[in-house]
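Yeah, one chain of the complex is gone here, protein chain that is, but the others are all in their spots.
Here is chain A:
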Amino acid sequence: MKCPECDADLSIPVDAAVGEIISCGDCGADYEISKKDGSTIEIKEAETVGEDWGE
């Protein structure tokens, strides 16, 4: 899969789960895995860190 931002190859671990965040090694853009069906994976742009994020 290619990075939608910079077109580099995205490295997605085989055990990556829906909701997990992956980062592009080239441009640093963050993506959330939105769908995973066997080897078919869909991603969407990850939310940016919010002011209320944390524990």
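The criterion applied here is as follows: a contact is a pair of C-beta atoms (placed from the backbone, for glycine too) under 8 Å apart; a residue touches a chain by one contact, two chains touch by 3 or more; residues count from 1.
We take it that contacts and distances are computed from a predicted model.
Of the candidates "Predicted transcriptional regulator", "Lysine biosynthesis protein LysX", "Heat shock protein HtpX" or "Nickel import system ATP-binding protein NikD", the chain left out of this view carries the UniProt protein name "Lysine biosynthesis protein LysX".
Panel shows chain A; residues 17-21, 32, 46-47, 50-55 of it touch the chain omitted from the view.
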